[in-house]
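One protein chain omitted, others in place.
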Amino acid sequence: MERLHLVSRESRARDTIVQVGDVKIGGGHKVYIAGPCSVEDAEQIGEIAQAIKDSTHILRGGAFKPRTSPYSFQGLGQEGLCLLREAGRLAGLPVVTEVMSEAEVEGVADSVDMLQIGARNMQNYALLRKVGAQKKPVLLKRGVAATIEELLLSAEYILAEGNTQVVLCERGIRTFSHTYTRNTLDISAVPILKQITHLPVIVDPSHSSGDWNLIEPLSKAALAAGADGLMIEVHNRPDQALSDGPQSLKPEKYRALVKKLNRLVCLLEEENR
Amino acid sequence: MERLHLVSRESRARDTIVQVGDVKIGGGHKVYIAGPCSVEDAEQIGEIAQAIKDSTHILRGGAFKPRTSPYSFQGLGQEGLCLLREAGRLAGLPVVTEVMSEAEVEGVADSVDMLQIGARNMQNYALLRKVGAQKKPVLLKRGVAATIEELLLSAEYILAEGNTQVVLCERGIRTFSHTYTRNTLDISAVPILKQITHLPVIVDPSHSSGDWNLIEPLSKAALAAGADGLMIEVHNRPDQALSDGPQSLKPEKYRALVKKLNRLVCLLEEENR
Amino acid sequence: MERLHLVSRESRARDTIVQVGDVKIGGGHKVYIAGPCSVEDAEQIGEIAQAIKDSTHILRGGAFKPRTSPYSFQGLGQEGLCLLREAGRLAGLPVVTEVMSEAEVEGVADSVDMLQIGARNMQNYALLRKVGAQKKPVLLKRGVAATIEELLLSAEYILAEGNTQVVLCERGIRTFSHTYTRNTLDISAVPILKQITHLPVIVDPSHSSGDWNLIEPLSKAALAAGADGLMIEVHNRPDQALSDGPQSLKPEKYRALVKKLNRLVCLLEEENR
Partner (left out) sequence: MERLHLVSRESRARDTIVQVGDVKIGGGHKVYIAGPCSVEDAEQIGEIAQAIKDSTHILRGGAFKPRTSPYSFQGLGQEGLCLLREAGRLAGLPVVTEVMSEAEVEGVADSVDMLQIGARNMQNYALLRKVGAQKKPVLLKRGVAATIEELLLSAEYILAEGNTQVVLCERGIRTFSHTYTRNTLDISAVPILKQITHLPVIVDPSHSSGDWNLIEPLSKAALAAGADGLMIEVHNRPDQALSDGPQSLKPEKYRALVKKLNRLVCLLEEENR
C-alpha cells in the first residue's frame, strides 16, 4: 500500500474538510446531496430544488449522462447545466453534476460548484488528471468492479495534480446478486475507507439498490457505518422520469427521511464525544 | 416467486417470533448471540460466558467445525457440546451450535437450545430436512454465493418439515472484493428479506468482515438497516484462539459495543412508533 | 499450499488413473460421461442409454436430485437407481449418480459404479468423509463459489479417508455475468488444476452454460485446455424433460459432437508426443 501517498492518513492524519460553496463535507460535517438523475427541463429541476432545499446541502442533476446505449436519452448537455445552476441559485444551493469528457471539463467547472466523476469513468485517467487541474471540488464515484485500493489510487491521480478537494462515493458493486438490487452496496467499504484515508466518504443508496423502497434502510445503515453523507435521487414525478425513475424518492418522502436521518446522526455524534 | 409458500409474508403477514429458551427473536425483539468460534476447553468457554452474560441473550460456540482443510482443528465434538451446555447453564444463557452431519442432528438437538446450519451446508437438503423434523429452533446462515431466493427456499425446506422456528442470518457473500474483508456484507439483504419473509433476520458481522475492527460499524449498520439481531464472535484471548482469532472481539470491547448498540436500537424503535 | 498433501503432484507426480468398471480416466485416457439430468422412467433412461452407448464411456442419470425448491421434482430415489443400473447393464456402460445424503451413501455405492458429489455439497464434509470410506470412485464437482484450493481441499478430505479414486469436475462458477449463461465456465481452472494435482479433471459444459447451443464450443475449449473428459447432459425429449431440458442435447446431436471431439483429441494427442 506504499503507493497511496497523498490520500493516505499517513500523509495527513486529520480529516480533510471539502468545501462546496458554503457547505462543508467531512471532519464531522454530514452532507445530503439530492436531486434528479437527469435535468429534464426548467420546471422539473426548479420544482425539485424548491421542494427539497430545506433538507439538502447540495443539488445534484445530470446534464451529460453516461448511458449504456447510444440510443438512450443522453442528457440536455449545456442547456441542462444552465438549468441546474439557475435552479440551485434560486434555491440557495450549490450544485454538482457529472462530467464525462475531457473536452467539457473546463466548461462544466465554470458552471457548477462540484464536479462528479461517474463510476464508469473512475479509471479514465485523462479525465481524472483534467479535473485534478481544476479548482473545483470533485465527487469521485467507485466503479462497479473497483477494489478499495483502486478507488483510492484514482483519487491519488486527482490529488497528484494539486486538487485535494475530493469526496469518495460508495455506490454499489457488481456481484452475483442481482435479482432484488441493481448492485450490492458494499457497506464495509465505508469504515475501511475512513480508516485508510482522510478524504470524506459518502454513500449513494439510490444506485446501490435501484429501488426507492430500500433508500431508507440503506441510508440509515450508511450513516451508522460512519459515512460523511448521502447522495439520493429525488424526482417530483418518478413514474415519468427520463432515467432512474424506479429508484427515485418523491420530495415529501425525501424530506421525511432526512428528518429521521438527522435524529440518527445526532445520536451517533453524541456517542463519539 | 410463487415457490415461496411458507416463508413468505403472503402466507403469514405478521412477524414470526422465534423462541430460544426464554429469549424471543423477531417481532421487535432484538437478539445478541455471542461467544467464541470454537469451544476449546472448559475454562475458555466458561470464562467467556461469564464475561458476556449480561450483554448477551444466547451463547454460541462451535463443537463440530466445518473446516476447509481436513488437517485443521475440527472442534471438540461431543465433549465441546457438553462444555458449551454447562457454560450456558452456569451463565443462565441458552446455547446455539452448528450441526454438520445428519447423523449428529438428534444428538446435538438434545444438547442445545438452537441448531445452526452453516453457510457451507445451506443447500445440504438432507440436513435441512433433518433439522426441520426436530423441535428445536434453527439458525440458518446464508451461503457465500447464495441468492436471497435460494436462502428463502432453503428455509422453506425446514418449514415444510413442520419446524417454523427459523432465524435467517446474513454473513457476507463472496465477491471480487477480498483485500480488506473476508466476505462482502450484503447489507441490502436485510431490508429485502424483511419485506419478503416473516422470519427474523440477523447479521453476523464477524464472518462478513473477518476483522474485529469492523464489527462496530457493521453492527450499527445492520441494526440501522432493520436486522433483528446480531451474532458476534467473542474470545477472551483472540491471539491464542484455535480459529477466527483476528475477527473476535475481547469481552470488554463486546460489552462496550452492546451498550452503544442498545442506545441505537432505542432510537430506531422510537421512530417506528 | 502446504495443506494440500495427498492431492498434490508433490506427493505423487504421475497422473492418477481412475478406473470405473472397465473405463479408465486420466493419464491420457479421455472420458465422455453422458445421460439425462434425471432418471424419469425405464423407457427414457433405456432409450437414451441405447442411443448414446457407442459414443459414451459412462452413463449418468440423477436418482436423488438436489433442488433449490422443496416443491420441485426430487428424483425417483431408489427406483431411479435400479432403472439407471439396468439401463447401464443393457447398454454395457458403467453408471454414475449423485449421492446427497450420508444415510444413502452405502446403498447408492452398492448400486452404481461411481458416486457423484454435487456442487452444493462440495463442502459437506460429513458426506465427503463417507464417500471417502467407500471403495467406489468419486466424481467431485466444484461448488459455484469455490476457489480452486477449496476444491482441492475437499478432494483431500476424500483421499484422507483412503479413497484415491477421485475425478474433479469444473462446472461453472457464479459471477456477475448471468444473462446468456447459468454460470461462467472457468476454463483456466483446467490447466491450473492439472498443474497442481495428479487427479483427473473433467468439464461439465451443460451446467456451465445452461444452453445446449453452447455445448459444442465449450466442449472443444475444455479438451483444448487439457481436460481429461466431459460430462454432458443428453435427453431424448429435451422439451419434456423434468429438469434441465434447455441445456440437454438430443442423442443424435451428441453423437455428432463426439465424432468431432474425437478428431480434436487425436490432434491434441499428436502434439503431446
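To keep things simple, chains are lettered A, B and C as they appear, and every chain counts its residues starting from 1.
Following the convention adopted for this analysis, a residue touches a chain if its C-beta (ideal position, glycine included) is under 8 Å from a C-beta of that chain, and two chains touch if they have at least 3 such contacts.
Because the structure is a prediction, the values reported are computed rather than measured.
**Student:** Indicate each shown chain that the hidden chain touches within the full complex.
**Tutor:** A, B, C
**Student:** Just to verify: which one of C:L4, C:L223 or C:V258 makes contact with the chain not shown?
**Tutor:** C:L223
**Student:** Touching the hidden chain in the full complex, which residues of chain C are there? Just list them.
**Tutor:** 145, 147-149, 173, 175-177, 179-181, 184-192, 195, 208-209, 213-214, 217-218, 220-226, 260, 263-264, 267-268, 271
**Student:** Which residue numbers on chain B touch the omitted chain?
**Tutor:** So the residues of chain B touching the missing chain come out as 145, 174-176, 178.
**Student:** Would you write out the residues of chain A that touch the absent chain, in ascending order?
**Tutor:** Interface residues of chain A facing the absent chain: 3, 5, 66-72, 100-104, 120-121, 123-127, 143-145, 149-150, 153, 156-157, 160, 174.
By definition in this document, only the chains that are shown with their structure count from here on.
**Student:** Pick one for the touching-chains graph, please: line, ring, star, complete, other.
**Tutor:** Shape of the chain contacts: complete, all pairs touching.
**Student:** Starting from the Cα centroid of chain A, hunt down the chain whose centroid lies farthest away.
**Tutor:** If we average the C-alpha coordinates per chain, C ends up farthest from chain A.
**Student:** For chain B and chain C, let me know how many angstrom lie between their CA-based centres, rounded off.
**Tutor:** So the centre of chain B lies 34 Å away from the centre of chain C.
**Student:** Rounded to the nearest whole Å, what is the centre-to-centre distance of chain A and chain C, using the mean of the C-alpha atoms as each centre?
**Tutor:** Comparing mean C-alpha positions, chain C is 48 Å from chain A.
**Student:** Among the residues of chain B, pick out those that touch two or more other chains and give their numbers.
**Tutor:** Residues 145, 149.
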